[in-house]
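Below is a structure I'd like to ask you about.
One chain of protein is taken out of this complex; the other chains stay put.
Entry: subunit A
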Amino acid sequence: MNSKLPTTIPEYLEHLRRSLAGADPALIQDALYDAEEYLRSELAENPGRSEAEVIAAVASSYGAPDEVADIYRDTEVTVQTALRPPAPPSRKSALGRFFGVFADPRAYASLFYMLLSLATGIFYFTWVVTGFSLSLGLSITIIGIPLLILFFGSVRVLSLVEGRIVEVMLGERMPRRPLYTVRGRSIWQRIGDMFTDARTWSTMLYMLLMLPLGVVYFTLAVMLIATSLSFIAAPVLVWLGIADANVYIDGWQLLNIHGHVVSTSLPEWVLPVVFVAGILLLFATMHIARGIGRLHSLMAKHLLVKSSQHA
């Protein structure tokens, strides 16, 4: 061991955080949580011993901070790859990459996330706006302050919930454990910490942003799916003899269903072109969904997790 052993739990955790610098922030948060659980349990099991003694004992069973950091970096990789479903085979040709998106579960999950984000976006936005203004407005009375504290706590819980959704659907590693509050601080100091923690504020920003983003994601997804599906459906229906081509009812329509009459304004000769365009657009939609999913997960990571590294 090249460095001096820490003598208090916060020191140990600080050392561990330093050793893990540069690792995935979600992994750091989980590692700190686990270490603190172990250390505090060990301390509780041995009431007669001092913190420094307990930490010295723990260094050989649980590991010194540097060792723990190495273990987390390692296990994360091996266990993850052992238990997770295999990644889809990477396709070499440009054509294979373009059409291969259909076999990628991540693309479907991202598409679903885009549709879901309207609902979650409305909920988060309403929650933050209502909770914040209500508790701030009432804070001149006695019930405002507890309400504000309750609201800040709820924002933290929602941040973990959204983290789960993002990880499951978009595949970005998000923390599964909350940050431990700093021990040895009074309840009032801990409440104060909640207000000065940058993560609380960035989480609220994320929740506000989710409404406009959710609207855009939902609209994009629905529009792209509807357009590409009707591009495909119109020619197929004409070829099956169900729909008539070159029909105008109240202007130009891609696909019109009016009572028993199904029709399209497209002339016969463009149908094959439209059909191919529809297929291409459907695949492009999956690519767009996957791309948006990736961008969104980066943003979520930044606003919901990143700052916890310095907390």
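We take it that a residue touches a chain if its C-beta (ideal position, glycine included) is under 8 Å from a C-beta of that chain, and two chains touch if they have at least 3 such contacts; residues count from 1.
In this section, contacts and distances are computed from a predicted model.
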Name under which UniProt lists the unshown chain, selected from "Peptide/nickel transport system permease protein", "PadR family transcriptional regulator", "Circularly permuted ATP-grasp type 2 domain-containing protein" or "Flagellar filament outer layer protein Flaa": "PadR family transcriptional regulator"
Option from A:Leu13, A:Ile28 or A:Val68 whose C-beta touches the chain left out: A:Val68
Touching residues on subunit A - with respect to the absent chain: 30-31, 34-38, 40-45, 61-63, 67-68, 71-72, 74-76, 78-80, 82-83, 176-177, 180
